[in-house]
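As you look at this complex, bear in mind that one protein chain is not there, while each of the others sits in place.
Naming follows writing order (A, B and C), and every chain is counted from residue 1.
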Amino acid sequence: MARLRMGMIGGGPGAFIGPVHRIAAELDREIELVAGVFSSDADRSRAGGEAYRIDPDRAYPSLDAMFAAEKARGDGIDFVAIVSPNHHHLPAAKAALAAGYPVLSDKPMTATFAEAKELGEIVGQAGLPYGLSYTYSGYPLVREARERVAAGAIGSVRKVVVEYPQGWLAGEASGKQAEWRVDPARSGAGGCIGDIGVHAFHLAEFITGLRVTELLADLAAVVPGRALDDDCTVLLRFDNGARGVLLASQIEVGELNGLRIRLYGETGGIVWHQERPNTLTIHTIDGRTEIVHAGGAALGPIAQAATRTPAGHPEGYLEAFANLYRDFAKQLRGEPGSLIPGIDDGLRGMAFIDTAVRASADRAGWTAFTV
Amino acid sequence: MARLRMGMIGGGPGAFIGPVHRIAAELDREIELVAGVFSSDADRSRAGGEAYRIDPDRAYPSLDAMFAAEKARGDGIDFVAIVSPNHHHLPAAKAALAAGYPVLSDKPMTATFAEAKELGEIVGQAGLPYGLSYTYSGYPLVREARERVAAGAIGSVRKVVVEYPQGWLAGEASGKQAEWRVDPARSGAGGCIGDIGVHAFHLAEFITGLRVTELLADLAAVVPGRALDDDCTVLLRFDNGARGVLLASQIEVGELNGLRIRLYGETGGIVWHQERPNTLTIHTIDGRTEIVHAGGAALGPIAQAATRTPAGHPEGYLEAFANLYRDFAKQLRGEPGSLIPGIDDGLRGMAFIDTAVRASADRAGWTAFTV
Amino acid sequence: MARLRMGMIGGGPGAFIGPVHRIAAELDREIELVAGVFSSDADRSRAGGEAYRIDPDRAYPSLDAMFAAEKARGDGIDFVAIVSPNHHHLPAAKAALAAGYPVLSDKPMTATFAEAKELGEIVGQAGLPYGLSYTYSGYPLVREARERVAAGAIGSVRKVVVEYPQGWLAGEASGKQAEWRVDPARSGAGGCIGDIGVHAFHLAEFITGLRVTELLADLAAVVPGRALDDDCTVLLRFDNGARGVLLASQIEVGELNGLRIRLYGETGGIVWHQERPNTLTIHTIDGRTEIVHAGGAALGPIAQAATRTPAGHPEGYLEAFANLYRDFAKQLRGEPGSLIPGIDDGLRGMAFIDTAVRASADRAGWTAFTV
Partner (left out) sequence: MARLRMGMIGGGPGAFIGPVHRIAAELDREIELVAGVFSSDADRSRAGGEAYRIDPDRAYPSLDAMFAAEKARGDGIDFVAIVSPNHHHLPAAKAALAAGYPVLSDKPMTATFAEAKELGEIVGQAGLPYGLSYTYSGYPLVREARERVAAGAIGSVRKVVVEYPQGWLAGEASGKQAEWRVDPARSGAGGCIGDIGVHAFHLAEFITGLRVTELLADLAAVVPGRALDDDCTVLLRFDNGARGVLLASQIEVGELNGLRIRLYGETGGIVWHQERPNTLTIHTIDGRTEIVHAGGAALGPIAQAATRTPAGHPEGYLEAFANLYRDFAKQLRGEPGSLIPGIDDGLRGMAFIDTAVRASADRAGWTAFTV
């Protein structure tokens, strides 16, 4: 069975997330990076192609060039991965879909909620697969948690605490990664809330299977002179009445990438931490605490399928990301079982950013959450 | 130098906190329990006295009886410790102060803010020492954190996340400890917020040296049929503009007594967790993480004085509590250096409970915090 | 019921373990320190008495003086606690037993195995209670582990790994605590092996219920110029054929008081670590890992009785020590249920030190262990 051929949009010299997508896509040898527009600057795109060691002829200067050339080949690309900053997501996805290519996009879906709705309609009309890299939903134990909650392991969920602390923007934002994130023109209306808060939001909905119906947001730009929020507190209500707290920050000095979630139901609790992703803690109301290990015998089949090594061999961020690509490959091949987020998750994420930013600006108190 | 003699009010058969006060008071042999009104029921008071192995003649049936008898002795009590449920705190303290006895009271100060103000005035007029057992401020590394923040170790504080998760009231509240806590007549207006939220509030102010000026509260009784809150989210603003989040819950299944605090400033971060109280994590903005050990060489003199064993010999809750008693003994002897909370902390705590309960009931949004 | 009255031998100004014994003895109010010979120097003994706040008349200059005076009182001491350096243990215990007093002695039993055998016979003839402070056997979860092993939770034990790493003697030994420990005249033949290795040995036998029958020892004085061992490796065989490894060191820089034990049987494993004493990890061969919490619902009655606070309120070294004193009080009162180590444990400990020191000096290979 041949590998699926991927064209990358973005991810040129200096990018962090481009190489991550490349590794994730290829990890299981179901997908191969063969082409790309790695930058809108032709020289930089070529340099990107070299870094990825692809055929130099397939490092294109523009989307049009890529689509035209790849269509003309017998072994042209099967889909595109969009890994450029947020404001490129919509135009790139539109162009790719118009050219008939399925899209796997880095999150968030677009720069604004309005754009997201536009893209949502376009995807609907195109009838092509669309996947979104809410990476953390690819972790085996996140999927295990989701299965266990669905199976009633903690009873009806009452409380969700999801946090995503980082500290790397506590000082001045310098460097390629930092600069676009604090620039509304490139990031969109949300700073921290769009960069990482939305991951936390998705994780909470993904694991619980619940939907947020109302929120109260308190966002701030803590570092002087910053135009976008870098510290966010959002209170949540879910459709079953459960209460939630979502904390995200990029000014918490010393925090690395500390996404973590705690779920409490009528009869149990579940705790997971991204920086120690290979264990899941399960509490039951009779006072027992169990540790579940990635790769271990206690895992259900979905989590089991999402691990590549036996328990005790740490898997991490890249492997979780690869699980999303493996899911997307399934979708492209028409196979069942994909858990990769798609348009609905994307729209909900953009609605979350939009609602939180607006509600916070107005000190609006509790605000209905609708998509 | 003779030991100070303590009379206990409350703490009879079945009580949890009475024996804890006894152990804490006596741990350093500066104080001795010699008398008490352990229950308002004479038989139960006597049984309490037996359990504590005090002179049976000094287990009194009433406060009046105790004060009269103890005053008549040459070796009568020097102060009282009030360890009964919240609604007894005011009358017991009033009676003791009127009889000329200093008071160490379990928290919260009283059942209501109005009572607290009344007591505050009485204490002021009495001119007698008054201490309050915000136990967690007695931990050596909490004090170390306070010293380091004051010394500028993390720069100006920007963000405080303080949490106090418990799970023991996730089911039906049964047993002596649980029942009074969910009963407004004995607990006062606050449930979880008064039982544990106020500890978190005090800890945040104690370590940072900042004062809350505004809050937004979202309290709920999650367990059906409960009259008092059992799950609390409170957003905070401090007088230097810092942002805060305070989470307290008693329905988080599997959480034991998970008080923890994270402070982030312009140049560093500090993390402490009550269930692992003997380490303090210090982050600095240059990317370094240091672990400070209780009893270790890196401690300042205040924390050093609050430990009794070398690093690696775990000290815990009882020792932290004992530090408050040691402070109170200092105060009674007119010695400097006491860090035990007093009237001001008590009033602020009661104002916190009161404001949070009111603001939450009204869905009032951001509410000024004044004492 | 009156408290038992304790006389202390040793523990004067500058001592670490004296105050620890005092706190532990009094923690449950079953015992009271009332007298002592805190130093063989009369002035220092008096200063010790003042520090403990006992009646100045009962801080004696010599054992003879204490025994004579206390016998003459109606409220004289009921037993003695010996907390002086190792070479005092035998003469002090002999004198106390001769005077008719039960003895609770700090470990190790004596300075040499020969002395231990002598003391063992004396105790046998005296027919008086004798307890030994292998402190770590007082931890609730150590006792829980013992109960679970006895109940077959891990099947027949196959392997024991017990370690006791410290780092405080990695540099020059200075200060009162360090100096006597590296001096053969005061410590006896063993350095690290006698100071901490013997704790590890006792813990292994205590939890497993097995007895060591053979050992291979490799002891060394790593720090130049040191007369006694400061780093020990001992291989063990137990009477059921189980294999063991015992590591103890005082030159492992950064290690604090890291006693830990791992037991593996045919069907399970148990892990405990003194620096995190309030959790016990239980593995079963079907791949499950359970965390048991001190004070939690999963504890058996013996461990439950050894905790004083609910789960989540850390208890530590002093509380574990207090459990030994509570056991000893039971013994003095003729009550059942004491788990405090006694003469047999003491003899085995001294035999362990003696055998290990000899076997190591000779590079003797596997050596039979007999008492």
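The criterion applied here is as follows: a contact is a pair of C-beta atoms (placed from the backbone, for glycine too) under 8 Å apart; a residue touches a chain by one contact, two chains touch by 3 or more.
If you're wondering where the values come from, they're calculated on a predicted model, not measured in any experiment.
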Omitted-chain contact residue, chosen from A:Ala47, A:Ala221, A:Ile302 or A:Leu318: A:Leu318
Option touching the unshown chain, where A:Gly48, A:Gly138, A:Pro277 or A:Gly346 are the choices: A:Pro277
Hidden-chain contact residue, picked from the options C:Val161, C:Ala178 or C:Ala305: C:Val161
Hidden partner chain, residues of chain B it touches: 281, 286-293, 296-298, 311
Interface with the undisplayed chain - residues on chain A: 1-3, 16, 19-20, 22-23, 26-30, 33, 50, 52-53, 166, 168, 255-258, 274-278, 293, 295-296, 308-319
Residues in chain C touching the chain absent from view: 154, 158-159, 161, 165, 167, 170-171, 216, 218, 220, 222, 231, 233, 235, 243, 245, 247, 249, 251-255, 262, 264-269, 271, 281-285, 289, 363, 365-366
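Just so we're on the same page, only the chains that are shown with their structure count from here on.
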Centre-to-centre distance between chain C and chain B (centres being mean Cα positions), rounded to whole Å: 34
Inter-chain centre distance, chain A versus chain B - centres from mean C-alpha coordinates, in Å: 43
Intercentroid distance (Cα basis), chain C paired with chain A, Å: 54
Where chain A touches two or more other chains, by residue: 281, 289
